[in-house]
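Heads up, one of the protein chains got dropped from this complex, but the rest are sitting where they should.
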Amino acid sequence: MSRIGVFTCHCGENIGATVDCVKVAEMCKDIPGVVHSVEYKYMCSDPGQRQMQEAIKEHKLDGVVVAACSPRMHEPTFRRAAGDAGINPYMCEMANLREHCSWVHEKGEATTQKAADLIRVLVEKVKHNEPLHPIKVPVTRTAMVIGGGVGGIQVALDIANGGHKVVLVEKSPSIGGHMSQLSETFPTLDCSQCILTPRMVEAAQHPNITLMTYSEVEKVDGFIGNFKVTVRKKARKLDEHLCTGCGLCIQKCPNKKISDEFNEGLGTRTAIYVPFPQAVPNKPVIDTLNCTYYKTGKCKVCEKMCPTNAIRFDQEDELVTLDIGAIVLATGFKLMKTDAFPEYGYGKHKDIIDGMQFERLASASGPTSGVMKRPSDGRSPETVVFIACSGSRDRAKGVPYCSKICCMYTAKHAMLYKHKVHSGKAYVFYMDIRAAGKDYDEFVRRAIEEDEVKYIRGRVSKIYEEDGKLIVMGADTLMGGEPVVIKADMVVLATAVQSNDRSEELAQTLHVSYDSYGFFAEAHPKLRPVETNTAGIFLAGACQAPRDIPETVAQASGAAAKVVGLFSNEELTREPIVAVVNRQAAPVYSTCVGCFICQGACPYQAIEQEEIMARSGEVIMTLARINPGLCQGCGTCVATCRTKAIDLQGFSNEQLYAELMTL
Amino acid sequence: MRVLRVPCTGRIDYMMVLKALHKGADGVIVSGCHPNDCHYTSGNYHARRRWMVFKKMMEVMGVDMRRITFSWVSAAEGARWAQLVNEVTDQVRALGPYTEFRQVIGAGIE
Amino acid sequence: MEAVIQRAKELLEQGEVKAVLGYAKGTGSARRPHFARQAGQLDKLVMDEACVQNLAVYVTKHEVKKLGKVAVVALPVTQRAILQLMAERQLRDGSLAILAVDDGAVKELDSASALEEHLALKAQVLNAKDKASLADLEAMDQGQRWAYWQKELSRCMKCYACRNTCPMCYCDHCTMDCNRPQWVPVASHGIGNLEYHMVRTMHLAGRCVECGDCGRACPVGIPVHLLTIGAEETVHELFGQRAGHKAKLDYALSTFKTDDKESFIR
Partner (left out) sequence: MANTYNLSHESLKGLFGSLRRDGRRILAPVDAAGRVELGEVEAPSQVAADYLQTILSAKEVAFPKVERLLSYTIAPGRVDLKDAEPRALPTVLFGVRPCEAKAFGALDAVFNWDYRDKFFNARMEQLAVIGLSCTKADEACFCTSVGGGPADATGSDILLTPIEGGYLAEVCTEKGAAIRALAPDLFRPGNGVDKAAIAAKVQQAFDQPALTSQLPGMFENEVWADQALRCIGCGACAFVCPTCVCFDIQEEADPKKGERLRCWDSCGFHQFTLHASGHNPREVQGARWRQRVYHKFSYYPERYDMLGCVGCGKCTRACPVDMNLKEHLIEAAGVKA
């Protein structure tokens, strides 16, 4: 009979308020196999743990049940304590008296009785526990960063500077992300290109960083420390090594009228193009959808002009499989388009633009080289209306959350407009000003006081066009809700920040959970903001929720620190909660019949074939075997196996049966 | 209501539900994360198929399936879980003890 | 029906197979499985309407495998069972010479793919009697069905004839033999019988080739074949999959579709 200790915790008042812990400790003494049963106000505290450790040594316990909070909270704590006291950590189980009993019932005899019953269930389980030892798994010390925006670049640089190899995967032809499209950045009005481009070059030239631009992650297998990532390198239709980036092909390309994504559709570009002048790598890409050669088979001007004849029209996509130890998601965000606003004309008015389009107008490398020209007729707008919270905090638009960065960039836009068009009039319709960062509110005050931007607290109900002017119908709630009508030359909507395209698809590829808006789910909002629930996969920046640049970069360094921490140890120890196919002596060898139905149930391809050989080398039988490195311990195969040949350590059939028998 | 903790709905074997009924439970809740949100990718997809076949088999054998509730509840939906448990316990209390099944447990022994 | 016996004789005499597994006359009007290993035992082979048992139950037995290559007289149900066994890696291509008998015509097959093509030609039809019994069961309400099965299962004595006659129950160590933990009680009392038949039905759902042998084998005549055939039909309705039609494992309960439709999970 095992020697089991039961340690009942009051958890301050959480359990003690409705459960008579002293009585429970008393009742547990009668459970067969229990030789020591005490209660204490805070078992997880240092004295609490020490008390448990002394009891283990003194009473020579070989099994421990801590009746306290949820195992998700303190199972590691108590298992480590038990381990330090000399018994195998996995001989320590937790009974959840808090969520399963005290929090959900009133004080009373029945609640105390239920607490004792719950402990008895776990005592019966502990009797069937086996000592388990963590699984040692090698760690591939190469990280992968998905998304080459400012966040991704920062993560890559930090990890690379930590002495580890990094693969930075970016789906567009160049790294830089949305920040490279910005003109200047709040609250210091630094020119975005000036502070970002050096970082891009540093990343490109860093010996530890491998850039994989114009590439997408297609498939991820394996698990923490041992991911196998398949990346699709989309064909640029030219040989990157030969191309020197001279740009001759771009100048000579006759097909110049293609809408330029980098300039948010305000400018045009050639079929063979580089997204923006400071692109890294500075190698063009052929847009096969619009290139004349791919439509009609003629032209080939770029091929003729290329001094190093680097053009490869028949180049195919390439699938590359990489061994990766940790993955950081930094895939950024996208802005809601203006066509999502029926009340503002479904995006048909050319002069109603979104924030990113305004950035392109204001940017020196933009289609208007930074000169304020409205898209419809290129005239300099005399009156511009900025509308904050366009789509955000609006349940009807499916975006009930606040997009966080619009208040700040709307103030910046108004300020930039006033700097460029001194005689211009700028109006901002807002609900609340959320400027909570360092020097943020001062920045907005400056826009209002020095640059005389008129802030009107109210919503804009309608915009319609009337002889070349945009009639903006709003209200001023601070003036008793009086209607306000402004004849504007241009309107900028600070549209909602949303999760990037196909983010859900990427999350499913990486088995990472995501919320209903497509943002990736962090492991714990307060305590583990840069980790996901999938071990070995981390987060940085706006892919997790709307974020400004300072926060993105801070999170990026946080995620990088996690990766460097992971890579700091030789081997990774993994919870031994994995499935095992039983083995017995000859002639039976195992109760497995080799039907391999379990293989279909395993999402991690952890089930392999093992051939049992006779001395003559002839294969007697083929049995299933589970690779402890790959198995994540979900147990689906255990329930699928007909002959119960597979069992899950920690949640074995015998343990669960013993628990069921005491319910 | 007593709780049996398993890592994933994929781990839930229908024999556990049978054992619960055998040990005198009047109602059983079988629950776990929503499809597509499974932390183990496909545990609940397999569980769903198993439950679909198991439910039909139990109905064919005449088990009162109003007493067995299947539900997707994620770890984040505390309120929804509380509401589900209250609803099911009331429903099972209304149905009363599952005597029809309990009679079978002792039957057939001389 | 001489053709199949003639072919079997040739195969044995030419030494291509070590034994022929077919049917022979039994006690009274019964037919019994018959292993012919020398010429003398061949003349006992018969083939007529009364030969219905699914001979695939023998192809996974150690004693039969030790005989070497066997020629099997295979009715449609036997063909489907052999294909399902191949899908579950219990049989390798070429370990059997399958003499497929369909309404008198004989076709010799010896690989899973050949078997799959052959089986694709004819649709699998549930016989009328079982279809009617399943419909009667469906028509009952929950209370009636419970009473019906309790009355029938009370006569079960756990002789396991239904399990041991089933070609798909080839596991050397069945869950019923598992005593750590003892999921299903061994004794044939109320709960022991109920859980045994429930687990057997679940193990056959999506794997049963609907031969009905389990119902025929029961000494006390419990219609247990309704449970497994019913479960197989359920799997077909729910997931469109059927046992014994694919060379590659196509088992409903070890695969899934993200959009499996159901209406009872809250």
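Some points to look at:
Letters A, B and C mark the chains as written, and numbering starts fresh at 1 in each.
Heads up, the rule we're going with is that contacts are C-beta pairs under 8 Å (C-beta built on N, C-alpha and C of every residue); 3 or more make two chains touch, one makes a residue touch a chain.
A quick note: this is a predicted structure, and the numbers were derived from the prediction, not measured.
Considering the whole complex, the hidden chain is in touch with A, B, C. Touch with the chain that is not drawn comes from one residue among C:Ala3, C:Ala120, C:Ala147 or C:Val186, which is C:Val186. Only one residue in the set C:Gly68, C:Gly94, C:Gly143 or C:Pro219 touches the chain that does not appear here, and it is C:Pro219. Where chain B meets the chain that is not shown, the touching residues are 23, 108-110. The omitted chain makes contact with chain A at the following residues, 30-32, 120, 124, 584-588, 661-662. Mapped onto chain C, contacts with the missing chain fall at residues 26-28, 30-35, 53, 57-58, 61-64, 155, 157-161, 163-165, 172, 177, 182, 185-189, 192, 213, 216-217, 219-221.
Throughout what follows, only the chains that are shown with their structure count from here on.
Averaged Cα coordinates give chain A a centre that lies 50 Å from the centre of chain C.
The geometric centre of chain B is 31 Å away from that of chain C, both derived from CA atoms.
The set of chain A residues that touch two or more partner chains comprises 601, 640, 653, 657.
In chain B, 19, 36, 42, 46, 50 are the positions where the chain touches two or more neighbouring chains simultaneously.
By the touch criterion given at the top, residues 2-8, 10-13, 16, 19-20, 23, 25, 36-37, 39-43, 46-47, 50, 82, 85 of chain B touch chain A in their complex.
Those residues of chain A whose C-beta lies close enough to touch chain B in the complex are 71, 96, 100, 104, 114, 117-118, 121, 508, 511, 513, 533-534, 577, 601, 603-604, 632-636, 638-640, 648, 651, 653, 656-657, 659-661, 663. Chain C meets chain B in the complex at residues 137, 140, 142-150, 154, 175, 183-184, 187-195, 197-199, 201-202, 205-206, 227, 230-231, 234-235, 238-239, 252-254, 256-258, 260, 262, 264-266.
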